[in-house]
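Of the protein chains in this complex, one is absent; all others appear in place.
By letter and in written order, the chains are A, B and C; residue numbering begins at 1 in each of them.
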Amino acid sequence: MRKIGVFVCHCGSNIAATVDVKKVVELALQEQGVVHAEDYPYMCSEAGQVRIAEAIKENKLEGIVVCSCSPRMHEATFRKCAERNGLNPYLVEIANIREHCSWIHKDMAEATEKAVILMRAAVAKVHLNAPLQAGESAVTKRALVIGGGIAGIQTAIDIADAGYKVDIVEKEPSIGGRMSQLDKTFPTLDCSACILTPKMVEAAAHENITIHTWSEVEKVSGFVGNFTVDIRKKARYVDMDKCTGCGICQEKCPSKKPLNEFNRGLNTRSAIYTPFAQAIPNVPVIDANACIKLNTGKCGICEKFCQAGAIDYTQKDEIITEQYGAIVVATGFDTIKLDKYGEYAYNESKDVITSLELERIMNAAGPTKGHLERLSDGKAPKEIVFIQCVGSRCSDDRGKPYCSKICCMYTAKHAMLIRDKYPDTNVTVFYIDVRTPGKNFDEFYRRAVEDYGVNYVKGQVGKVAPQPDGSLMVHGVDLLENKQILKKADMVVLATAIEPNPDVRKIATMLTASIDTNNFLTEAHPKLRPVESPTAGVFLSGVCQGPKDIPETVAQAGAAAVKVIGLLAKDKLKTNPCTAKADELRCNGCSQCANVCPYGAISYETRQVNDHGIREDRRIAVVNSALCQGCGACTVTCPSGAMDLQGFSNRQIIAEVDAICR
Amino acid sequence: MSKVEQIKEISGVNPLKCMKCGKCSASCPSFNEMDIKPHQFVTYVINDDVEALAESKSAWKCLSCFACIERCPRDVKPGKLIDAARQILIRQRGQEGLSPDEIPALLDEEMPQQLLMSAFRKYRR
Amino acid sequence: MQELINKAKTLLESGEVARVLGWKKGEYEYDPEPAFFETSESLKDFVYNGFCGANLSKYMIEAGKKEGKTLVFLKPCDSYSYNQLLREHRVDREKAYIVGVGCKGKLAVSKIPFEGILNISGAEYPDAAETLTVETLYGTETIAYKDAMLERCHVCKGKEHVVYDELIGESADTVDADRFAEVERIEAMSPEEKFAFFQSELSKCIRCNACRNVCPACSCRKCVFDSTAFDSEQKANTTSFEEKMFHIIRAFHVAGRCTDCGECSRVCPQGIPLHLFNRKFIKDINALYGEYQAGSDLESKAPLTNFTTEDAEPGVGRG
Partner (left out) sequence: MPVTENWKPKIVAFCCNWCSYAGADLAGSSRLAYPADVKIIKVPCSCRVNPMFILRAFEKGADGVILCGCHPGDCHYSTGNYYARRRMTLLFSMLDYLGVEEGRTRVEWVSAAEGVKFSETMNSFVEKVRALGPNVRLGDLRCKN
C-alpha cells in the first residue's frame, strides 16, 4: 500500500466558501493509504509548497493528491514541488475542486460531497501511478511564421534579431498584409505605409529571414521542436532572381480586366501584377486565370518586353519541405461578406462602401488617387453617413457576436480626416456605443466631435434606400431624442465586422491548434498565456487570436516572438512521458494499433519472448516514444489490452470510475 | 403565470439580449404613431409593466411588417413582443372579440379587402 | 471424403506437409472433433460429413508455431476466418497448405429433436441426402436435412473460398433466410422487451468460455478476461464486472473482425444465440460505414480502424 498525502487548497475563499475543506481532509484520512492530509489557504503559494515538502519528508509519501484548481493551472507547479523533494513528478494527481466544483455549485453540502468524491478518484488513481521519466528531443532552431502582415513581420524580425532563422509564408504576392492597405493610422494619423514599409524592407533584408510569398502551408507533421512543414510555392511565372522589378510588364500587359484585390476590387489591374508599388518582393506574379498566354497560348507580350528575361510560362507549383522548431500563426483578418445585410444596400449601390474600401479611396495610391468621390458618378459627396457595428455584436446568424474593436476608432479617424480635408462635407456617425479604451483614444474621438464637428447620433440605422436621384436615404433613429431620422446622404460607409482569415481553419486543423466557433485561435490561457496555442510549439500573433488594433498587434507579435525565442534557445525539450507502451507478453502483433496511430509511432519487430517459460519468436508492437504523443487511440483498438497508456492506464481510469461510482 | 412570463413564453423572446441599438425604431414605419417606441418595448417587459405595453397605442399601431424582427441583430425581435402583448389582450377578452358575423355591418367602401383577409389569417387561430 | 483422405495421404507421404488438420471421428456419428493427423495411418479416423461444422482456421495459429507445413481443410466460410487471421498476422500463409472443401450445409445435433440417438445417416459428404435417417433407442425417425442445419448455414456467405491452394468438392446453396431478420426483430422491440429478451438469454450463461475459446477472432494470446490489464480477470461467478459485460465486451472486441462464422452459437452448451451480438455490430457497420465482410480480403481498412469526416454521430438514427 502506497503512502499517500492529500492537500486541500482553500484558494482563499474560491474553494473554501463552497467546499467544507476540513471535511474533505477528514474523509481523505479514511481513504486507503492516506497517511497525511491537510488544508491550507493557498497550496500553490511558497508557504503551501513548503508544507507539501515537509509532509513528503516526514511521512515518506509515495504519492500526493492536491485538491485545488484545474490541473491546467497548477499541475506543473505541484509536480515541480514534488520533484524538488525527491518524489517523482508523475506521482502527483490533482483533484479539480475549483473549476469543476466550488465555482459551479452553490450548495455547500453538495459541493463538499462532490469534492470528496473527486478527491477519492484522485487517490484511487495515484495508487496506480507509475513514476515516469520524461525523455528528450532535439529542437530545430528555426521558426515558421504563417502570414506576412504586420503581425508576422514583427514576430519574424524579433525572432531573427535574437539570432534564429525564420521563414515567413505569405499567400499573397507581397508581404504587408492589411496594414499596407490602410491610409492613415489612429490615433496619431501617421501614414500607414510610411511606418510599415521600413519594417517590410527590414524583414526582407534580414540575413535570418527567408520570405516565401505567393506560398501556402500545405502539410504539417511532427511536434514541438520538430515540425516538418510542406510549403507550396505557387507558380509565379516570373523568375525571382532575374526580375529587376522595372514594372514594364505590367504596363504592357493587354489583359487589364481582373479586379484589383489590393484596392478591394474597386478598380482593375493587369494580369501580371505586383499588388502595390512598395511590394516586397518587388517581383510581379502572373494571374493564371487572366493571363492570355497561359489560357490561349497566344500573347507573350510581357516576355517580349522583359529585358531581364525573367518571364517563365512553364513554371509549376513547387513543394518545399522544411523543418521548424516553432510555428507562429499570424493569418490576420478580412471583413465579413455583407450579402446577408440587404437593408444596407451594399450590393445595390456603389456609394455604400465598407470602411476598408474607404481606406483605399482616401489613399493616394488608391482607385481615385486619394480624392474622396462617389464611385457611382465621381462627384464629391457632401453628406456622408457612417454606420457602426455592421455585423458586429450580432447574435443572429448574419453577423458576429463579438465587438470588432477597431471600428469606433477608425471611424473617428475617417470622420476627422474628411472634415479636415473637405470642410464643407457633413459627416454623421450612427453609433450604438462609442468604445475608446486605449491610450489617447477617447481624446481622439472627442476631437472628432469637438474640433471637427462630426455629428454623432446614438441609434443603429435600420435601412439605406437608394433613391432615383442617386442619393441614399438613411432611415435612422436618435434614441436620445426619441426621434426617427430620415437623412439623405451621398455616401454611406459601413463599419463592417472583421473575421479571421477564412484560411485559418484549415491551418488550425493542420497544426491541431484549437479554434473557437468564430474561427479565432484559442490561446493556452486567456490571461496568462495569451500568445500560445494549447498545442505546444504553436504561437499566436495578431488578429488570428482576436480583434486588435495595430499597437496591440505589434505588442502581441513581440510577445509571441519572445515565446518562440525561449523555445528555440533550448537544445533539448523534455518529451511527454505519458506515451503508449505495449506489453510484449500480451501483444498479438495484429497491427490494429498501428492502423489508428496518427503519428506512425508504432512499428513491429520479431522478438524472442519468454512467456512463463515458453520461449518463442513473436511479432510485437513497439512504440517510438519520441513520436508518440499519447492520445491513446491504440489502447482501445487493442483487444488484449497489451497496449496501454502511461499516466492514463486502463487500471488507473478504471480505478477512477470505481471511485466515482462507489 | 405572471404577465411577464406569459409575454416571454408567447414571444419566445429573451428581452435581456437587447443591447439598445435602436435598429428596430430606425426601421419602424409606424414609429411616429407609437407612444412607446419599438426599442422601448423590452424595457417595459424587463420592468414588469406589461399592462402599459398592452394598453399602449403602439400595440395597435404595429403593422406586423416584421422589419424589426428581420433586422434585429440580437434576436430580440420587438415585433414579437408587441404581438405577444396583443395576444395577452385578446386572450383576456376571450369571446368578447368580434365574430365573423358582426363584421359585414362594420365594413365600408374604403376598407381594403386585403386588410380583412390578413386580419383573419392573423387572429383566427 | 475419400478424396480428402487421399489428398492428405499424398501430401503427408511426399513430405510436403508435416501434418494434416482435419476432423476426427467422435464417439457418435454426430460428434466429430478437430484433430491433427501426423501419419497416413492415423487418417483412418479422419471424417468429413455434415456434422463437421467446426471451423479449423483458429487451430492454424498453433500449427504455425510447429515445424513444417500443415495441410488444413477449410470450408468456404472458414476461409474468411483464415483470411482475417492472416490480416492480423496471426497465421503464417507460408506454413499452410489450404484445401478448400465443399460444404452442403452443416448440421446441429441440437436441432434433431429425438431422444436416444444411436446413429444418423444421410449426412455423408459429398452424398448428403435430402432427409436424415435417425436411428434411436425407440425406433427410426426422419428429419429434413435443412431442418437440422445450423442457423449460420441458412444465411450462408456463399460457396466461394477466399483463400486456398486447391479446391476439392462441390458446395450447395443453402441460403433460405434473411441474415438480419432476427436482429431487426429485436431492434423493433421496446427497451423493456429487449432487456427481458437478453436478460433471459444471458441468464443461461455459465461462463464456460466455450464461445471465446472457439472464436477465431478471439485469438488473443492473453484474453482480457484472463489478465489483470483492466482489473477484469476472471473471478468467481458472482456479480462482478466481466460476468455481466462479458458478452458485450467480447462482441465489441471482435467488432469489425468477426466474419460471422457462427461458431460461438454452435458451441454454446446453453444454446444462447450469441451471434445476435456480432450480427448487430455487422448490421450497424454495414448501414453506417458501408458493406463490410471481415476476412474477404487482406487490404481493405477495417471499419473500426478507419473513419470518414462525415461519419454518423453516436446516437443518431437509433431505434
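Operating definition for what follows: a contact is a pair of C-beta atoms (placed from the backbone, for glycine too) under 8 Å apart; a residue touches a chain by one contact, two chains touch by 3 or more.
Since we're looking at a predicted model, the values are computed, not measured.
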Task: Chains on display which the left-out chain touches in the complete complex - done: A, C
Open item on the list: Given that one chain is not shown, which residue among A:H10, A:H74, A:K114 or A:R360 touches it?
Closed with: A:K114
TODO: Touching the absent chain in the whole complex: find that residue among A:K3, A:R51, A:K80 or A:H100.
DONE: A:H100
Task: Of A:A508, A:A561, A:C590 or A:A642, the one touching the omitted chain in the full complex - done: A:A508
Task: Interface residues of chain A (partner: the chain not displayed) - done: 70-72, 96, 98-101, 103-107, 110-111, 113-114, 117-118, 121, 508-509, 512, 514-517, 522, 534-535, 578, 596, 598, 629-633, 635-637, 645, 648, 650, 653-654, 656-658, 660-662
Task: Hidden partner interface residues of chain C, rising order - done: 183, 186-187, 189, 191-200, 202-203, 205, 224, 230, 232, 239, 241, 243-245, 248-249, 251-252, 255, 277, 280-281, 284-285, 288-289, 303-309, 311-316, 318-319
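Going forward, only the chains that are shown with their structure count from here on.
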Task: Geometric centre distance via CA averages, chain C-chain B, whole Å - done: 71
Task: Whole-Å separation of chain centres (CA-atom averages), chain A against chain B - done: 45
Open item on the list: From the mean C-alpha coordinate of chain A to that of chain C, what's the distance rounded to whole Å?
Closed with: 54
Open item on the list: Residues of chain B that contact two or more other chains, please.
Closed with: none
Task: Touching residues (chain side chain B, partner chain A) in the complex - done: 17, 19-28, 31-32, 37, 39, 67, 70-75
- [ ] Sort out for me which residues of chain C touch chain A in the complex.
- [x] 65, 87-90, 219-224, 227-231, 253-254, 301-302, 304-306
Task: chain C partner contacts - residues on chain A that touch it in the complex - done: 583, 585-592, 595-596, 604, 611, 616, 619, 637, 639-642, 644, 650-651, 654-655
